[in-house]
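Only one protein chain is missing from this complex, and each of the others stays in its spot.
Labels run A and B following the written order; every chain starts at residue 1.
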Amino acid sequence: MRTFVARTVPLFLLLSLLASCGAPTAATPTTAPAAPTNAAAPSPAAPEPTTATNASGAAPATGDPIPIGIAVAQTSNVALFGQEQVAGAQVAEAYFNQNGGVNGRPIKVVLQDTGGDEAGTINAFNALINNDKVVAIVGPTLSQQAFAADPIADKAGVPIIGPSNTAKGIPEIGDYIARISAPVTAVAPNAVKAALEINPNIKKVMVLFAQNDAFSKSETVVFQHTVTDTFKLDLIGVQTFQTTDTDFTTQATNVLNAAPDLVIISGLAADSGNLVKQLRDLGYTGLIVGGNGLNTPNLFPVCKAQCDGIIVAQAYSYQADTPINQDFRAAFKAKQNKEPGQFSAQAFTAVQVLVEALTALDKTKKLADMDLAALRTALNKQILSGTYITPLGNISFTPPGDINQQQFYVARVKMSADGSSGAFEFIK
Amino acid sequence: MGSFFNTYGFLLTSMVLAASLALSLYLPLMAGQLSLASPGFYALGGYIAAVLSTRYPAAGNTLFPLWRLLAEMLLAGLASGVLAVLVGVPALRLRGIYLALATIAFVEILRVLSLNLAITGGAVGIFGIPQPFSTQIGYLWIAGPLLLLSMLFTYRLERIRVGRAFVALREDELAADSMGISPTCYKVLAFTLGAVLAGVVGAISAHFLNTWNARQGTFDASISYLAFVLIGGSRTFVGPVVGGLVLTALPELLRALTGVSGLPPWLGQFLRDGRLIIYGALIAIGAVFFPQGLITPDLLSRWRKLQP
Partner (left out) sequence: MNLFLQQILNGLAIGSLYAIFALGYTLVFSILRVINFTHGALFALGAYATYLLTGSAVNPSGVLASLFSAFFGKPALPLALPFLVSLVLGACVAGLAGMLVERIAFKPLRDRGADPLLALVSSLGVSIVLVNLMQYLVGTEIYPFPDTVLGNLPRAINFGVPGKPVPVRTVQIVMFVVSMILVVLLTYFINATKTGKALRAVAEDTTTAYLLGINTDRLILLTFFLSGFLGGVAGTLVGLSVGINGPYFGIAYGLKGLAVIVLGGLGDIPGAVVGGFALGLAEAFVPAHYVAYKDAVAFALLFIVLLTRPQGLLGRAAVQKV
């Protein structure tokens, strides 16, 4: 019994010690040594402020960094996306600091892992807001997590930019909530139109969607409306699958038996890729239109040569030839050794929006002169009023905080013969 | 101190709710029944609260009335209780690991249903659930008394006839039966008590998390609650409570630890990347080195003796 106590007591002491350490230490290695509230250390601002996007001739930023929170899933099975978002945000941090930061002051990306669940997201948000004293947060990864944590940030008056929250109702959570992920209604119909241009004889259409994925579920509704209402085609069947599924032989068999001219898939990269692969393996030869979840180079290794010919409507294309996207693409490739996908581009864009809004704000009123609450509120106003030239194209925000995006693309997957490499080729 | 509550108000309340959920698993275990059904009732209770509060929003832009939260909790408890009797009567003929597996199946079936039904909002779930409190720490006014009441209830239960019947069933079902204790009746009672508690906690959690979806009641949750009970100690009601509190706080303590200044950079980096590796290792170590759990009846009686 004595040994039991001897073991237990130190454990509890340790735990309570941890608890007491956690809260008050705002100055941590992960965060800025001095938060923006702390104006005591004057930042050596450049005499002539440079804008962040002005890539040529800007000096690297120096001084106390401005903390920007990134709360995405770095663990759990959502980490596949979170990992891409972290990569995009880190590229953004390096890139904008190299190009002068916020009028000479660097930014600092503070990561907090949300895990895959709602409670973890709220904990991560609370840590960023209260301990890390960030000016704004980019995150979370899933819409479900956003519904849980965004109201808390809104109440605390911290601007949120959702990099990948596509469900209906996200910007309406509150004044401080904005997102840069495009609404599906704008993107999806373009792909069906492109398919009809390739093969005007399409009559019978089959639709498949991942039934446990919020985005795919709303996207498929748009696709189905496009098929039946816009183009008056014959919708011969709707089938569901799960993003966690690996075996799609049931669905593929049903498709083959119905013999459609066009198959439309809404899902995520891994499941949709396997669905395409199994459809093609079993002998489906018609056209395939993919939803936005298939708009990622992560698709290529899954279905390899069988990816060839998938038509995808894109909210982001890594081949967009704007200077900012080329810079992003080059920086991303140098670090990650692959093409950036949409999740990375959105995370980069979210950080860019914050940097440019901070820069503009700093010009009207020095950031260092504002206390944190005022800075967060002013920043939120600035975010919503600005326009931004980003890898996603020219974007701005609607008054509730939804994205206004100008450019959408339709691309067709082109794989090399052995399936080892692929690309999205524009068709319009 | 205000900053502490802002940061950790959510965590403190989650710890208290987790402790209640651990108790909901402990109640059937008192009667020797290893039921992992709590997440299913938790999800059900949450959906009841989420549907009621979003379909019939309170008038005006004020806080959600407290009496309605209490009514939802009552309703969630009732519904969970009824479902528990329906499921429990056939399922509780099973023993040990078989019962555990049957209850896991029950949780999974409920999860797939809620993913497919229209009323539960499918994959997106239900969001914009109104708030009865203006801060997250405010939920402690409901969660705290609930936990205390449940603890008091369990404490009393262990000392009255019903509770002693539970313990008799746990120790030796055949002997208890021959002593005139109806196994089925008491098993279903224990199972239902746990289900009611889980349902009530679910109703609070739906408001507390702002949103509710099919990811709330899962197999993973079943196993976490079991870990709460077994790491905390399954022989006294204090064990599950301590287990729920400690294991819920642990990942966040590890998160806070990564922020402590003065750590070598490599250690901070490892703590950040390997937070869950450490968490898993601590669970395994806890199970191996404290096979009776952190809190044992022995330990409690020693503490009691220390009191003057």
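A few points about this structure:
Operating definition for what follows: a contact is a pair of C-beta atoms (placed from the backbone, for glycine too) under 8 Å apart; a residue touches a chain by one contact, two chains touch by 3 or more.
Note that the structure is predicted; figures quoted are calculated from it, not measured.
In the full complex, the chain left out of view touches A, B. Among B:L66, B:L86, B:L101 or B:L148, only B:L101 touches the chain that is left out of the view.
Only one of A:Q145, A:Q278, A:S317 or A:Q405 touches the chain withheld from this view, namely A:Q278. Contact between subunit B and the unshown chain involves residues 34, 90-91, 93-94, 97-98, 101-102, 104-106, 108-109, 112-113, 115-116, 173-174, 219, 223, 226-227, 230-231, 234, 273-274, 276-277, 279-288, 291-292.
Residues of subunit A in contact with the chain left out of this view: 75-77, 79-80, 83, 87, 211, 237, 239-242, 244, 246-247, 249-251, 253-254, 256-257, 269-270, 273-274, 277-278, 280-283, 298, 301-302, 304-305, 335-338, 418-419.
Criterion: only the chains that are shown with their structure count from here on.
Chain centres here are Cα means. That of subunit A falls 33 Å from that of subunit B.
If you check the complex, the residues on subunit A that touch subunit B are 1, 4-5, 7-8, 11, 15, 18-19, 21-25, 27-31, 75, 111-113, 115-120, 122-124, 126-127, 129-132, 143-144, 147-149, 151-152, 155-156, 167-169, 173, 211-214, 217-218. Residues of subunit B that touch subunit A in their complex: 3-4, 6-11, 14, 115-116, 122-125, 127-128, 131, 134, 136, 209-211, 213-216, 246, 249-261, 263, 265, 268, 272, 275-276, 289-290, 294, 296, 298-299, 302.
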